[in-house]
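All protein chains of the complex are present and in place, except for one that has been dropped.
Labels for the chains are A and B, by order of writing; each one numbers its residues from 1.
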Amino acid sequence: MTDATQGAASGGPDESPARPGVQEAEELAIPRNPPRPALALHRELHRVWANDRGLWGQLTAVNHTTLGLRFMGTALVFFAIGGLLSMLIRAQLATHDGAFLDTELYNQIFTMHGSIMMFLFAIPMLEGLGIWLLPKMLGTRDMAFPRLTALGYWCYLFGGLIMLTALLFGVAPRDGWFMYTPLSDATHSPGINADVWLLGVTFVEISAMAAAVEITVTILRQRAPGMKLTEMPLFAWYMLGTSVMMLVGFPPLIAASVLLEVERAFDWPFFDVVRGGDPLLWQHLFWLFGHPEVYIIFLPAAGVLSTLIPALCRTPILGYNAIVAAVLALVFLSFGLWVHHMFTVGIPHMALAFFSAASVLVAVPTAVQVFAWIGTMWKGQPELKLPMYHILGFFLTFVMGGLTGVMLAIVPFNWQAHDTAFVTAHLHYVLIGGFVFPMMAAATWWMPLIFGKRRIKGLGEAAFWVILIGFHGTFFIMHLTGLMGMPRRIDVYPDNPEWVWLNLTSSIFGFVLTIGFAMFALDMILQATLGKRSARDPWGAPTLDWAMPVPSTSYNFASLPGPGMWARVAADVVLPLARGEGVLPGAPRGRREVLVTSVGGARPQHVALLPGNTALPLWLAASIGVFVLLMLAGAYALAGIALIPVAVLVWVWGRGLAPAGDLSPVEAAPGLRLPIHHHARPSLSQSGLFALLVADGALLASLVFGLAFLSVVTVGPVPAPAGGGGADTVTLLAVVVAAVALGVGAAGRAARRRSVAWAGVGLALNLLALALLAVVLGGLDDPTRHARDALRAVLAAYVVVHVLVAAAMSAFALDQFRRAEITAEVAGVLPAWRHWQGFTAVASALVAVAVIAQAGA
Amino acid sequence: MRGLPSLLMLPLMLAACDGPLSALSPRGPVAAEIAWLWWAMLAGAAVLTVLVLALLAMGFGAPRPARARVWIHGMGLWFSVAVLTAVLAAGLWVGERILPRDDGAVTVHAHAWQWGWTFTHTGPDGAEVRSDNLLHIPAGQPVDVLVTAEDVIHSFWVPQLAGKLDAIPGRTNRTRIVADSPGTYAGLCAEFCGLGHARMRFNVEAHAEWPPLLAADDADTADPDREVRP
Partner (left out) sequence: MRLLALFIAGPALWAVLFAAVYALHGIGCAGLTGPESLGGLWRLVMAGVWIAGLGAHVALLRALPAGRGGADRWLPLTGGWIGLGASAFTLFPVLIATSC
């Protein structure tokens, strides 16, 4: 145990051993289970955890290994498509008067290149990596919510296909991946192009929210027993930071997309200056997402580096604690720099200075990590294996991209470089350097675990060199192109012969880069098909993900690593785990069981039963897809009807959570009897609900920010005095808030006393609130009149949706009482309803205050 | 590895960076201040890149002690904070120096639309003179440009004279440009604005005499139907 005063006195990072937990873990002693034949255990587990057979089995799979790989594979396909689009861009720009593409098509292509790479490649790739790797690294068998994993995948696939189909039919988005209004509004961008972006991306983002919720919960609640938060693998810290950022960062984008789609569809003027809206509101909301997004992409990649570098250097990482602190700093600071994308919109210098300083400061935690990695290499003995090539490619590229990033954070320089090829160069240095190179290192590192094959020697190194040369040849010179004045998103430059050699060089090397990526893909395909069988744990890795057979099994671990097991290198524990000496061995009860542990100290709390293979996520995603397509077609009434099957399927989903079968406690290890999750609190679902409410709160905050922004900053026509400020509306709103708040009490009583009567009271209160809200909505001003009227209506709709869900949950509780599923031991939906009702009460009170204040103003 | 070539390429780049739209061949004090800021940052960045890559290369030697106090505190924290503070201070200082001030500078108006510019200045007789895609300014003195937009967001940029400023519907933004000597300077729209974005160019003509006496066919070339006040 470190001396308590040491950290306090120095206030700095004491060098901590990479496995600081061994002593701590001894506090938590779990006896080993008796060894059993590994093959029998494997058969028992595989029967329970494997996907169903055939194509249908692929459609019903919920397993994290299957879906994580499928996320990553699909993301690679989109990467290839996005890459082909970039080749079209480079072909067009190779000469100064390229006639290769017409402007309309060119605009669609660069918009889709950016959108695909961001939303259909980078984000799903990191989600897939987290989903595939985290359970293996943390010592569990699946993610917390397997059906949610599958739902996320289908939403991603369908949303992506909608966008691709639009491209094939020439109606793809064409207003830039940032979709600035008014260029993207109904007047200046008629047709469905912009709707494809708004609806398609929002559809895809369901998968981001799903992944964020379950990654958060899995890291906090499913670590191997005794693996304290402060001792877990650094990759898990990075992914925790990433998932929390996604919970807070995506809602502003979702809010903005919904507002713009409503403006396009129903003429609500959120961004229309003539009616009190503001195009800058879009920019603020978009970049409130957009900048954290960069770190959402970078953090998992950095997590890979913090995993691979120590393993390849045969030494523990330098400064574990300092890296955790750096992750924390990045998570927060990255939410304070969005305005550096808006330095040229005419914001006063003092505000620019705040964001310039924050943008500069964010380089400090990045530098801490870079030097920790280099220090680790000094400390250890780096081996120049293939993943290390890509790590070196990362250093070379990312350091330069980071430095140009600091330059762009400097306001006067940004005024020159903004929206030029300099920024194009910078962002590719950061994203390819900071994401693609680490992902290639990760791919070459984990390929044996994925396919159980060794690689073919030589091709991987060749691919690396071609990619490196192609990349720097393309983008290094682009800095100069930008400084010589070439703006982004132009298709011709007939008057600027001085840019021709620069662009031609970039185009030629761009094709070299593409050839390199093709070689890399070929290498992976060859390894997967022709490679020789790989041995177990070919790297001699220190982490749990290698303490299993290659390729990995459907259940990961035949028994879960207990205290004193997870802290060893993989080779030491792989056999004891396979023989069932760890916790919760096998699947003797014929169901998918994982261990749930406490947030801080990872003490075993209960056993969660995970759902098996089901097509429900596919049906739910498909029904959401129908809604999206009807919205795209402009059939808004039909789209409303299409929400009914969505609601029904969500209800069916909830029914799947009902307790069934043997609910008696489980003996996880000799003397360690654990209740199953129906009898224990807090459950994984409850943790998931809290994560979801964080995101929901961020959504509400985005809308309230919008209202405040329009009221304070926007210079536009003052709205006609808001109606609905009358005494009757105030009274109505007060009664609504009171009804919802009383609902919290009813839900609480229903939960504590298992009282069907109180559940009925809760339902009645929610229905009363809904009825009154209908009256309030009728009394609100015409939302097409003024942006503030429109935003007030949106806030009211937000409350309506939440009360609707609360009412549905109380009805669900009544149904559970009717089926006798709620008993003295099993609380069913009641706790979740109580938390949701509480959130709704707070949210509706906030909205009521905002609406009334606006009406008074 | 890559930092060194970037240094060696410097003379080549200096020779190559001339051009009518080059921010690196400034023709006025505002653009010159930013250009110097760039060259200073480039030099610093090159040194830092070489430093990091050298440390990385040295990491491939035999294992040697690496202390967190040196690597994390020394390099990661304090060294980077020191460098970044210096860069930030330089940036804020330059930024303050080139801001528009209430000092009675000549004011002209730039109105952007899909796809072109309508510029307005006050003529010799006190009347407003409008011209499409040609901005008249005095040489050798600061000029404040009021930037507005008709339809979508555009951005006013004359790289040799100053940085860019967006033209946003509903807003009037003010930026300061200065041309050292009379002449013609190229400008363009820097914010993507739709199909005509690439061809949304304009020229700035700096005059020794102000207001200039324009030939009849030079003056008021603007489309008279266009309403240019926001």
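Note that in this section a residue touches a chain if its C-beta (ideal position, glycine included) is under 8 Å from a C-beta of that chain, and two chains touch if they have at least 3 such contacts.
Quick caveat, the model's predicted, so the values are computed rather than measured.
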Among the chains presented, those that the missing one touches: A, B
Residue among A:99, A:168 or A:350 touching the omitted chain: A:350
Chain not shown: contacting residue from A:229, A:615, A:663 or A:777: A:229
From A:170, A:600, A:656 or A:670, residue that would touch the chain that is not displayed: A:600
Absent-chain contact - pick from A:99, A:712 or A:824: A:712
Contact footprint on chain B, counting only the chain that is left out: 85, 92, 95-96, 99
Positions on chain A contacted by the hidden chain, ascending: 1-8, 11, 13-14, 16, 20, 229-231, 321-322, 324-325, 328-329, 331-333, 335-336, 348-354, 356-358, 361, 599-600, 708, 712-713
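In this section, only the chains that are shown with their structure count from here on.
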Gap in Å, rounded to a whole number, between the CA centres of chain B and chain A: 36
In the complex with chain B, residue positions of chain A that touch it: 12-15, 103-104, 107, 175-176, 180, 182-183, 188, 273, 278-280, 315, 318-319, 322, 344-346, 349, 352-353, 356-357, 360-361, 363-364, 367-372, 374-382, 384, 392, 395-396, 399-400, 403-404, 406-407, 409-420, 472, 476, 480, 483-493, 495-496, 498-499, 714-716
Touching residues (chain side chain B, partner chain A) in the complex: 1-3, 6, 13, 16-24, 31, 33-34, 37-38, 41, 45, 48-49, 52-53, 55-56, 58-73, 75-77, 79-81, 84, 87-88, 90-92, 94-96, 98-99, 114, 147, 151-153, 155, 157, 159, 162-166, 168-171, 173-174, 186, 188-195, 197-199, 201
